[in-house]
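The other protein chains are all here in position, but one chain of the complex has been omitted.
Chain naming follows the written order as A and B, and within any one chain the residues start at number 1.
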Amino acid sequence: MGGTTIAVKNDTGPRGGANRKIRILVAKPGLDGHDRGALVLCRAFRDAGMEVIYAGLLPTPQQVAQMAIDEDVDVVALSLLNAAHMTAFPAVKHELEARGGSNILVVGGGIIPDEDRKKLESMGITGNYGPGTPLKTIIEHIETRVRNERWRTTSSGARVRRKP
Amino acid sequence: MKMNSKNTSNYYALKLKEIRRKKSESPRPSKSYEAWKKQVYSKFASMSPERKKEFRNTSGFVLKPVYTPEDIQDIQYEKDLGFPGSYPFTRGIYPTMHRGRLWTMRMFSGYGTPEDTNARLKYLLKHGETGLSIAFDMPTLYGYDADDARAMGEVGKCGVNVSTLDDMKTIFSDIPLRDISTSMTINAPAAVLMAMYVVVAEGQGVPLRYLRGTTQTDILKEYIAQKEWAFPPEAHMRIIRDMMSFSTREMPLWNYISISGYHIREAGANALQELAFTLADGFAYVDLGISAGLPVDSFAPRLSFFFDCGMNFFEEIAKFRAARKIWATVMKEKYHAKDPRSLLMRFHTQTSGVSLTWQQPLNNIIRTTIEALAAVIGGTQSLHTNSYDEAWALPTEKAARVALRTQQIIAEETGVPDVVDPLGGSYYLEWLTRELEIGAYEYFDKIERLGGVLDAIKTGFLQREIANTAYESQKELETGERKVVGVNSYVVKEKRPINILRIDEKAQRVQVEKLKRLKRTRDEQKVRRALEELRNAFLDPNGDTMPAIIESVRARATLGEIMNVGREVYGNWAEPPLL
Partner (left out) sequence: MVRMELQKDKYGGQTGRGVLTGEDLAEGVLKGDRLAISRTITVLEDNLQGSGSIYRRLSRKGGNAFVVGIAGPPGAGKSTLINCLIKEFRARNSKVGVVAVDPSSIITGGALMGDRVRMLEHSLDAGVFIRSMASRGNLGGVSTATRKTILVLDAAGYDVILVETVGVGQTELDVASLADMTIVVLMPQTGDDVQAMKAGLLEIGDVFVMNKAELEGADRAVLQLVLSVKERNGWKPPVLRMSAQRCAGVKELMEAIGKFRERITPEQMLKVRRGRARDELVQSLRSKMEELMEERLTGDGTLERFADLILAGRSDPEEASSKLLSRIFKVKSEN
């Protein structure tokens, strides 16, 4: 694929350089009102310097995907405790792709058995942390993925080409 | 509809003043504690420092090193504690408590299709259980049919799916409703499920007055904590009002509401918040009954409560004691209840789910044991103990048995149930009980000032209080200020023992198929007529919705169809900003 990439002009912009903020959408894409974890994560992400958009309760996977695209977020963080993750998480991913948001990262959390984790990871849905995971672990995972897959940093100033 | 009038707002404020005055007017403490603290304690502690700079419980109370008679000088035995079975019931609602009858050991079940659950219930009945407790799946809890797009992947997952009257019939097929009591954990669509139960009972030829059981029905805690609603708060409250009237009239043995602190606590509240918000909800339902024109004594005796029990042993026991006392006091003083049964706070307890860890899961047996012990000492009427594997899994048979055995060991081997309120009189416990009481009245006062529970929900005050506590508590865990064994201390390397009970998508297929069949065979015109009547009932704020709901169920309208009429009439509800 060709074409020009859109790059940061310099690092003085409000989101340039060290000031760059991760934009993240936190959503529970299903019939699950247990929002304790999601609300704690929202605050933790904010305190980690991210710009957090909370989708509220009971959005459908379609709504989550469209919100993520409209908000141009770096990451969608999904949380479900109702054992529907194998349906709902891939549905969000699928909807993102169908709407042109395949480059938006998807991370998940909930009560997720290892074999489900593997399947989710193979679809590009990573993290999949369970209750009791330190916030730090989750935040670092997101930061690393965003840095490696959404943003590219080099010290040379040379344009980095990445395979899509 | 206004649930709480602001004019009564000063009851709680006045009460608060009264307790505080009593506290400050009680004879000044002798100097002995201060002297001890200065001369003995401080000297010792400066040489051998304490483990923490400050000791706090979950409610944020700073704890002294020791409690003495001075701390409870304002507490008068007969007035504030009373004997078991006497006002204000701080020590217990019955004179004999567990010496007479042990608490009910109630466990929770339900999954997959109605057929699966029917088989499970019959198994439990064969093994001596007489109280059934049914869990529903998420689509049912939200009031969607199995074939709704929103139900995708969720049918039968966290409980049994009920979309139709036939599903309810299947669950109870060959189970005589006259002889059992059924507890249904259902809230937003509680009226519909109760209507289904009523119609199933009619089919079995059981008169309604014999039906025993509980629907949880507590929608307020849904807005506050569990967030499973279908309509805006006023709409749900109005339907609950009709359930109250109907049950009071027709089903005198039915506990149509179980006012729940469990979900509030699990959502992150501390013990004080659980106590205060749950009781505030309770009073809101009393206001609701009164607004329906029911005399308080005609319905209050059927109100029951459902609490959590966490790990802070004394705080939990104090919470139960304070709850009983506050309920009795307010019912008597504010609502002028005359029937002694209206003053009795009956409650079910479940040990804390959030206290369980997936790490070193056997440790959860110890946690559950300590929590269960606190609940028993706290005077619970029934108890559910969690299984040690529940942090990662639906419980295995073995784990569920250990959970039940935990209760049986406490009952049979410890001697704890042999004396009523065995820790009553402990300086610490009595101090804690009173502090929790004061804290609760402070919250009641604040909630009244906001316009009552509904307004406190609509402005997000209660939800934010809980979210704040949850976040603080998580931070304490991360910084190590709060220790959890196996999580941030005494950690061992281990694999995550995840083992979820897999409910295959068969349940969804079967349920969708059944719905299709139903819609082919039923009398569509009858359904439409019934739903039209229901719409009219919903639209008329003074009408009674229960007959129309029951008629819709009889006409074989589905759960989703009935709830959708409500959604169309009442609209959606979006939460106030919580962040």
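Everything below uses one rule, namely that a residue touches a chain if its C-beta (ideal position, glycine included) is under 8 Å from a C-beta of that chain, and two chains touch if they have at least 3 such contacts.
Just so we're clear, the structure is a prediction, and the values are computed from it rather than from any experiment.
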*Kindly state which of the options A:Gly30, A:Gly56, A:Pro90 or A:Gly132 is in contact with the chain not pictured.*
A:Gly56
*May I ask which residue of B:Lys157, B:Arg238, B:Arg302 or B:Lys458 touches the chain that does not appear here?*
B:Lys458
*asked:* Applying the definition given at the start, please give the residues of chain B touching the unseen chain.
replied: 6, 232, 451, 455, 458-460, 571-572, 574-579
*Considering the entire assembly, which residues of chain A contact the chain that has been omitted?*
1-17, 19-21, 42-43, 45-59, 62-63, 66-67, 69-72, 99-103, 149-160, 162, 164
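Note that only the chains that are shown with their structure count from here on.
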*asked:* Using Cα averages as centroids, what's the distance between chain A and chain B in whole Å?
replied: 35
*Mind pulling up the chain A residues that touch chain B in the complex?*
30-36, 39-40, 42-44, 52, 54, 56-58, 60, 82-84, 86-88, 91, 111-114, 130-132, 134-136
*Report the residues of chain B in contact with chain A in the complex, numbered from low to high.*
138-139, 141-142, 144, 149-154, 157-158, 222, 226-229, 266-268, 357-359, 391-392, 467, 470-471, 474, 478, 487, 496, 498-500, 503, 574-575, 578-579
